[in-house]
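Here is the structure we will look at, set down as structure tokens.
All protein chains but one are shown in place.
A and B label the chains in the order they appear, each numbered from 1.
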Amino acid sequence: MKILGLDDVTFWYPATANPALENVSLDVAPGDIVALVGRGGAGASTLLLIAAGLAPRVTGGRLAGSVSRGGRAGIVLPTPWTQVSGMAFTVWDEVAFGPANLGWPGHEITRHVDRALERLEIAPLASRDPATLSGGELQRVIIAGILAMDPDLLVLDEPTAELDPEGARAVWRLARSLAGEGKAVLLATSDVDALPDVADRIVWLEQGSVRAIGAPSLLAEDAMCEAGLGTTVAGLWRAAGLGAPYPLTVVDAAQRWR
Amino acid sequence: MSALHPFSLLAIAAALPAFAWILPAPGGALATALVALGLTLTPGAGPGSTAGWSTPGRRPGFVTFRTALVSAAPFWLFLLLLHDVPTMVRMGLRITTMVASFVWLVAALSPDRLVEAMVARGWSLAIAYLFAATLSAVPILRARARRIVAAQRCRGLSPRGSVANRLRALRALALPLVLSALHEVDERTLALETRGLGTGVRRTPLAAPLDRTAERAGRWALLLLCLAALIWRLA
Partner (left out) sequence: MALTRALAFDGVAFSYGNVAALSDVSFEVGAGEGVALLGRNGAGKSTVVRLVTGLARPDEGTVWIGDWDTAGHTPEQLAWRVGSLFQHADQQLFARTLREDVSFGPRALGFPAREVQRRTDEALDALDLHASAAQHPYDLSPALRKLAALAGALALEPALLVLDEPTAGLDRAGRARVAEAVREHAGRGAAVLVVTHDLGFAAETLQRGIVLDRGRLACDEPLDRLLTSAERLKPLGLVPPPVAALSVALDLPGRPVRERDAAHTLARVAGGRSAS
């Protein structure tokens, strides 16, 4: 059973003539990690808002086509500092904000919050004041806050933008472990090089439409490299004039070389 | 002070200006102004000297007191220009009471405790949050104002110097502050939805503040006193 099904979805923001998304169809099943790739303004953030049930309900606008859900979604925005509650003295309270709003009993909240802090590897920050955190720490706190609400589908918009390499790796590990538990992850990122080891499927968005959907090997194809969206290694191979198929990662390239 | 129930803090902050306007000036207004300013000298619940709601506990020195005075000062100036001295004193003291009460409230009342208290009483989370957001807006805006001033100074803007200079500096601070804050209202509404607000579900209180019987009685007493004063004044 799908966690999310978008069927021929077209979406217009309020008072705009051109649709932000056009005829997009996409299914996400439990255990999937699906990554949206595209240039800025291609519609990835809009698609994620629709997946999270926030568009058109909160953003306004018009949606044509159908969206079906098999579970609850939680989204981490590309501007995580806007998702801060503004009324928690500690990181623990901040992460508990969401579950408390859902009306869960106290022991459930504690269980989910502790688990979320552990998974994001931020348990040492539990008694810190959110206002004193760095951008990277805050991003991880917000991810924990959404995770603590136990969504079936975790939607992440540029989840590693503020993070250092270790922090980024923790997030990718989290995505894989969630998928392993039967949850689904739908994400958009400009860090294309991380995707071969993380994503099951890549969706190439261009000007609001789906140009291609496929396995991560898509990131090593000529069309994507031409558009500047392929992995660095694939792009390099192509720039060196070596023949297709291009290697996806450094490991692939090393194997090819021998 | 911060150990008091949030509703008690609200009651005091509302009662003082009410008394200031009801009681005969200048005596009544002076008394309430002094009480309000005195409150600003008591330890606060929230902000330390750094941005945001830092370690709960004492607020260093006279910061709240100074803020109250500085916020009230422009009103005195306008009153001086527009009215004669007795009127200026009368209205000035009343306005000072209002300003000082509000400044004290912002310093003493922590938004999370207010929301917890309201929700425990059955208020909808959305309304409770609206109140809390007004309070928490102050330190958030203050932090952002500081960041914007820093960025503009690094572009050569001098906040000191001539009046024209200072006005220019004010514009370079006020505009981005307001624009980015307004722009963020939309984003923030969306963002708070992601944290479960607006679902209509009854929120689980994480740590509802204790409401002692004495405090509740005290609040009713305050209300009755206000009404009594009003009736006495009108009669």
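Simple rule for what comes next: a contact is a pair of C-beta atoms (placed from the backbone, for glycine too) under 8 Å apart; a residue touches a chain by one contact, two chains touch by 3 or more.
Remember, predicted model here, so these are calculated numbers, not experimental data.
Student: Which of the displayed chains are touched by the chain that has been omitted?
Tutor: Every shown chain touched by the left-out chain: A, B.
Student: Among A:D32, A:E94, A:E137 or A:D152, choose the residue that contacts the chain missing from this document, as touch is defined above.
Tutor: For the chain that is not drawn, the touching residue is A:E137.
Student: With respect to the chain omitted from the figure, which of B:A31, B:L157 or B:L225 is a touching residue?
Tutor: Selected residue, touching the omitted chain: B:L157.
Student: With respect to the chain omitted from the figure, which of B:P176, B:G196 or B:P209 is a touching residue?
Tutor: Of the candidates B:P176, B:G196 or B:P209, B:P176 is in touch with the missing chain.
Student: Considering the entire assembly, which residues of chain A contact the chain that has been omitted?
Tutor: With respect to the unshown chain, the touching residues of chain A are 39-41, 78-79, 81, 134-137, 158, 161-168, 190, 193, 228-229, 231-233, 235-237, 239-242, 250-251, 253-254, 257.
Student: List every residue of chain B that touches the chain not included in the displayed model.
Tutor: Within chain B, the residues touching the omitted chain are 144, 147-148, 150-158, 171-172, 175-176, 179-180, 183.
Note that only the chains that are shown with their structure count from here on.
Student: With chain centres taken as the means of their Cα atoms, state the distance from chain A to chain B in Å.
Tutor: It comes to 39 Å between the two C-alpha centres.
Student: Within their complex, state which residues of chain B touch chain A.
Tutor: By the definition above, chain B touches chain A via 50-56, 110-112, 115, 125, 132-133, 136, 139-140, 143, 184, 187-197, 199, 201-206.
Student: Can you list the chain A residues touching chain B in their complex?
Tutor: Against chain B, the touching part of chain A is residues 49, 52, 54, 58-59, 74-77, 79, 82-83, 85-89, 93, 96-106, 109, 129-132, 145-146, 149.
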